[in-house]
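The complex appears here minus one protein chain, its other protein chains still in place.
For reference, chains read A and B in written order, and residue numbers begin at 1 within each chain.
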Amino acid sequence: MKTIIVGVPGGGKTTVLEKAKKKLPNYETIKFGTKMLETAKKQRIAENRDQIRKLSPEKIKELQRKTMKKIKQKENLLVDTHLAVETPKGIVPGMPKWAIEKTNLDRIILIEGEPEEIKKRRKKDKTRKRDDFQLPPKQHQEINRYYAATVSTITSSPIQIIKNKPNKAEEAAEKLVKTIKNNEK
Amino acid sequence: MKTIIVGVPGGGKTTVLEKAKKKLPNYETIKFGTKMLETAKKQRIAENRDQIRKLSPEKIKELQRKTMKKIKQKENLLVDTHLAVETPKGIVPGMPKWAIEKTNLDRIILIEGEPEEIKKRRKKDKTRKRDDFQLPPKQHQEINRYYAATVSTITSSPIQIIKNKPNKAEEAAEKLVKTIKNNEK
Partner (left out) sequence: MKTIIVGVPGGGKTTVLEKAKKKLPNYETIKFGTKMLETAKKQRIAENRDQIRKLSPEKIKELQRKTMKKIKQKENLLVDTHLAVETPKGIVPGMPKWAIEKTNLDRIILIEGEPEEIKKRRKKDKTRKRDDFQLPPKQHQEINRYYAATVSTITSSPIQIIKNKPNKAEEAAEKLVKTIKNNEK
């Protein structure tokens, strides 16, 4: 693995990433969660994300391990993932130490939205229940930074913070592309 | 060890824990600091908490190690402890890496009080000197979160944040009980 791209639900990470991909033809983007779900479906232990979130920590860890293994070989990979996942059991680390040590991570990119904008987007999203979000977006984004500092220390990876301002996804994408190309040199 | 329950002095952790214990008959609660003091008394190196805080870092580490060993075997344990301890030498980590690695920690619970409420309670507490608290409660609670993110990453443990609002210790206890039962499943 090379780069992880992280952001809270509703922060605009997916939109920014879509726009950036057009200018990064040599990079493959994968959603860590989607890869995990594929594996879970094959094993017939979960049919959707909600069922994954309810699996035992051991089962989740096993799914993470298998997904990690699949993506480890690939170069030029942008992994769309989470550092701090809200679950009924609390905030679960998306990149725990055992998982980081199995990858060759060399870059952490945080995409941060405006808290008020995030709240609006979440209200519109009918696939999520209101109960899914206990943490105010501002705090959740701060907690992402705490985890990022830990992962950065363990892996020696730099952290790039990209602000996704309302109606400025294009600008954020531009900065994302620049960051990735800057790191190539 | 299973669960650590953490909060700053005056944040209401002990009260919430007392209330929660009634609904968790299968769980044993211990105070890490009290266990440490028992050991220190037996060894005749300290008679009270204040004397412990003034021991050399090596002596403190040895006490932590012995206490850790005693509690490691027990299941269904709620450990009332600290992540960031204010001492004259600065903020000392309550759960340093070497100690975490000796336990089987699987859950971090932060009990956070209202900063203004904490200040009031601290003023009333005659067993503490004003000088004991250099950090404003809001900052201390934030620093607990930073340490929690690190411990969470190292141990793969989820973090649950429980707000203890003024005069709502019962509600906080309810959430604590729910969190612990949720994790049992």
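Assume contacts are C-beta pairs under 8 Å (C-beta built on N, C-alpha and C of every residue); 3 or more make two chains touch, one makes a residue touch a chain.
As the structure is a computational prediction, the values presented were derived from the model and not from experiment.
Asks: Touching the left-out chain: which of B:89, B:165 or B:181?
Replies: B:89
Asks: Considering the whole complex, not just the chains shown, which residues of chain B touch the missing one?
Replies: Within chain B, the residues touching the omitted chain are 57, 61, 84, 87-93, 95-98, 100, 135, 143, 146-147, 149-151, 154.
Asks: Residue by residue, what part of chain A touches the chain that was omitted?
Replies: The missing chain touches chain A at positions 106-109, 145-146, 148-150, 152-161, 179, 182-183.
As a working rule, only the chains that are shown with their structure count from here on.
Asks: Take the average of all CA coordinates in chain A, do the same for chain B, and state the distance between these two points in whole angstrom.
Replies: 30
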